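Just one protein chain is left out here, and the rest sit where they should.
Naming follows writing order (A and B), and every chain is counted from residue 1.
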Amino acid sequence: MAQAEKEVLIAVDGLRISATSDEGQEIPIVKGVDFQVHKGEVVALIGESGSGKTTISLAALAYTKPGLHFAGGEVRLHGEDLLTMAPLKQRAIRGAKVAYLAQSAAATFNPALTIGEQVTESAVLHGIMDQASATQRAEELYHALELPDPDRIGHRYPHQVSGGQLQRLMAAMALCGKPDLMVLDEPTTALDVTTQIEVLKAFKKVIREENSAAIYVTHDLAVVAQIADHIVVLYNGEVMEQGTADQIINDPQHAYTKRLMEAVRPRPMAGMGTEVSGDHHRDIDNLEVRAMTAGYGGLVNGEPKFPILKDINVSVKNGHVVGVIGESGCGKSTLARVMAGMLPPARGDIILDGDTLAGSLQERELNELQKVQFVFQMADTALNPKKLIGDIIGRPLTFYHGLKGKEKHQKVAEILQLVELPAEFASRYPMELSGGQKQRINLARALAADPEVMLCDEVTSALDSIVGANVIKLLTSLRDKTGVSFMFISHDLSTVASFADEIVVLYAGRVVEQGPTDEVLEPPFHPYTRLLISSVPEMRLGWLEDTLQKREMAVGIARGVEITAKGCPFFNRCPQGIKGTCDEQVAPLLKLNAGHEINCHLTLEQLNQVETETRLALDGAAA
Amino acid sequence: MMMRMVLQRMGIGIVTLFVVSVIVFLMTSILPGDVANIVLGQSATPETLAAYRAEHGLDRPAYVRYFSWLGDMATGDLGVSKAGGATISSLIDSRIWNTVMMAGLVALISIPISILLGLWAAMHPGTWLDRGVTFGTLSTISVPEFFIATILVLVFAVQLKWLPSTLNLTGSETWLEWLRKLAMPLLTLVIVVSAQMIRMTRAGILNVMSSPYIEMAILKGVPRRRIILRHALHNAIGPIVNVIALNLAYLVSGVVIVETIFSYPGLAKLMIDGVQTRDLPLVQACAMIFCGTYVLLILIADIASILSNPRLRHPK
Partner (left out) sequence: MTEQIVTPSPTQNAAAAQPKQEEDVLAKLDDFAELPDAAPKRKLRLSWVGKLASLVVAFWMVLVVIGPWLAPHHEMDMDGDDSFMVAHSNEYGTFHLGTDYLGRDTLSRVMYGARNTIGIALLSTFLAYLLGITLGILAAVKGGWIDMGISRVNDAILALPAIMLGLIAIAAFGSSIPILIATAGIIYATSVFRIARALGQDIMVQDFVEAAHARGEGIWYIIKSEVLPNAAMPLATDFGLRLVFVVLFISSLSFLGLGVQPPASDWGSMVRENLAGLSGGIDLEGNTVISYAAIWPALAIASFTIAINLIVDDISARSGGSLAQKMI
């Protein structure tokens, strides 16, 4: 209750921000928003795209993106309105009193200046400290943020450090001038889950140590649960609901917040796998790759110059959904491209319904192409902007099945209905649809081919959570209605677990574990699978702290993914790695029940033992 | 990495020069048909044609002729002009320095003016002065060089009578007289070249100005001056050097027109005379000099942009 007396740091009062259209009309973007940030408090602005959350957060710096302007209201910092302040005074506040952290650190660091100069620039320019003490403070921050080589990293250039490091360096840049308030705009959205934890941890730690207040902008409720004290839920430029983190997470009142919570997929765990209905089941595998190696840049001694995948065995059974999970760069998209024939493999076989397929598109028969359809991640680029929806969906109908005229027209309408869109969309251009609708068209085009297998590459990654959840629902109903098999690729384990009945875990171009969803999500785990599972943020307060107690977190997260020539690729991140064995020899295959396979040097007993230890450690920490 | 890219680029430059020489040779010696016929004209008898061919080795196969021509070029033996029989190297020697001097002066004047104006316009986008500069330069690059020259003659020579409209260089002028006579061609070229350079500088800076790191600098409270001079200019130096080199290359075509209008005794005028009299060896030689310079300047532009790329300058 002590915090109730805390001083109000920034008060946003009836804030309105508008855009001006080409015709000179005012288009309201933010429609009267009120909230407050107290000293030492983290306030999260949560909402989907178009909610105005970034625009509102920038108002704390008296800034609007080009094309927007303040239309009314006040933003008072220490009681003084920022919006009506003289420009020079506004400038004096930016970077000194209020600091900003952007979503993409890679773009916000100037490539031509050293990191050190950029980190200290604001503090020195505002006369908060001289260059020497600023540099010293920066080095302290590098230590606090657990950056490697903290004494020298300031002399490097932005392109010389990794993405996760840059993200933390940006925090150092914001904190260097000891601001009263930090504005963090989706700072972990572009990162892999295992990197995200590390960055979240660093942010939380420095925010606490510096006793700085923060506005944290995000669309991810689970992330918010870890870091925020107070949550403001936004939709379409208006506040739907606000309250303490505890109240919003555990007892949401507004229907929109409830919708948001529903769209958060549950934590992946055993018992989530779905069963295939019997009538679609067949004995023969639908699509399969055997001992497949692939990469780019031509072959050198029979191996690809830039290898991506090595000795992969994966099969998609009839009517099943195989989820492929892994972090960026693990080769999951490449796997689908090889299956679709877009990238001929260097070695190995691709088998469709028992027949071996040619590696390249040109050599495949038309009916083979028709049976395997690839769905691209970004509907924006996957749909030709100059073609009508009707033509986009109609083309496979004509191309594979020779449909024309009225027949084709009718079928297009049917397919649109199947993806739950109105038939009149056929006469629209892709640009006239929303992101979710475009993704449905993208799926509809693949469906129009009447395929046996659909290879879906991160089809929900670019979508907002509610829209993404709807697309998953649609996919589930499509599977039930059509009996089509899916390979579903994602970096998000929760999404995969909620839809797939089998899971393939890829790491650095190799399969480390695969099997039925329920088996893969149940111990024993491959050490990497466990890292992945424990990295998925839970929508519960205090999850971050709990997770960091686990021992794999200490070892596993700081290092990058490397595609190794020999041994197990996970060796350098594995808390149980056996030196001399794991880094030298290819991991053997542990066959467990129901087709569950783990590629690991550890024995089943060793894998199980870790599980018990972790549980004990966690219980100890909780007590 | 960077060294390799520079060397690679230089390699490409040398290859380009070779291809250029092939193109020039093909167009002047092979494609037109019988060179002897063109040079000697309609009055030539079969005997004189045959004699000409034998004398100039035109009866040899094309590739042999090409390599012997290239060898001659490389050793400074540019052949004999059709008109008057003077050696081409002596003709060029008397003219080339006039052209180099004029181009040099133009560069000296226009580079600082253009960069300052371009920077200035980019720093104040949307103001009336910026719009004025944008419109003025756009208009200038949209019109032919002779349009500018004609208007200048009309204003300064005919109406104001400040400057002479033709040169009549005697070789005995004092510096001041010489500058006064040269003022009009210089001014024409400066206007033409600067317009292009201002636009490209402005566009280059504005392009950098739209990057997220500039927005970040604004949000850090960095003053405008420092944003331009430290954040933007550092990234725009490459593009600007590129602009300068490209525009010096652009001068190559500018001098052709200006030397003709003002009867300035430079290399370009010599070449135009050669084209009019279809003096092919002379055209070949002049073309190779102009094209060589042009290729060289483009090469410098490319290397400058490689050298100014921070990613290449500070490798991982």
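Things worth noting here:
As a working rule, contacts are C-beta pairs under 8 Å (C-beta built on N, C-alpha and C of every residue); 3 or more make two chains touch, one makes a residue touch a chain.
In this text the structure is predicted, and so the values were computed from the model without any measurement.
Among A:97, A:201 or A:230, the one in contact with the hidden chain is A:230.
Here one chain is not drawn; of B:78, B:197, B:257 or B:300, the residue touching it is B:257.
Within subunit A, the residues in touch with the undisplayed chain are 1-4, 8, 22, 32-36, 38, 41, 50, 63, 66-67, 87-88, 90-91, 229-230, 235-236, 238-247, 253-256, 259, 340-342, 361, 364, 366, 369, 373-374, 376, 378, 380-387, 395-396, 399-400, 421, 429, 431-438, 445, 449, 464, 466-467, 541-542. In the full complex, subunit B contacts the hidden chain through residues 16, 19-20, 23-24, 27-28, 31-32, 122-123, 125-126, 138-139, 141-147, 150-151, 153-154, 157-159, 165, 205-210, 214-215, 218, 223-224, 227-228, 249-250, 252-253, 256-257, 260-261, 271-272, 274-276, 278-280, 283, 287, 290-291, 294-295, 298.
We adopt the following convention: only the chains that are shown with their structure count from here on.
Residues 58, 61, 63, 91-96, 99-100, 102, 104, 107-113, 121-122, 125-126, 156-157, 159-160, 173 of subunit A touch subunit B in their complex. Considering their complex, residues 211-213, 215-223, 226, 230-231, 234-235, 310-311, 314, 316 of subunit B touch subunit A.
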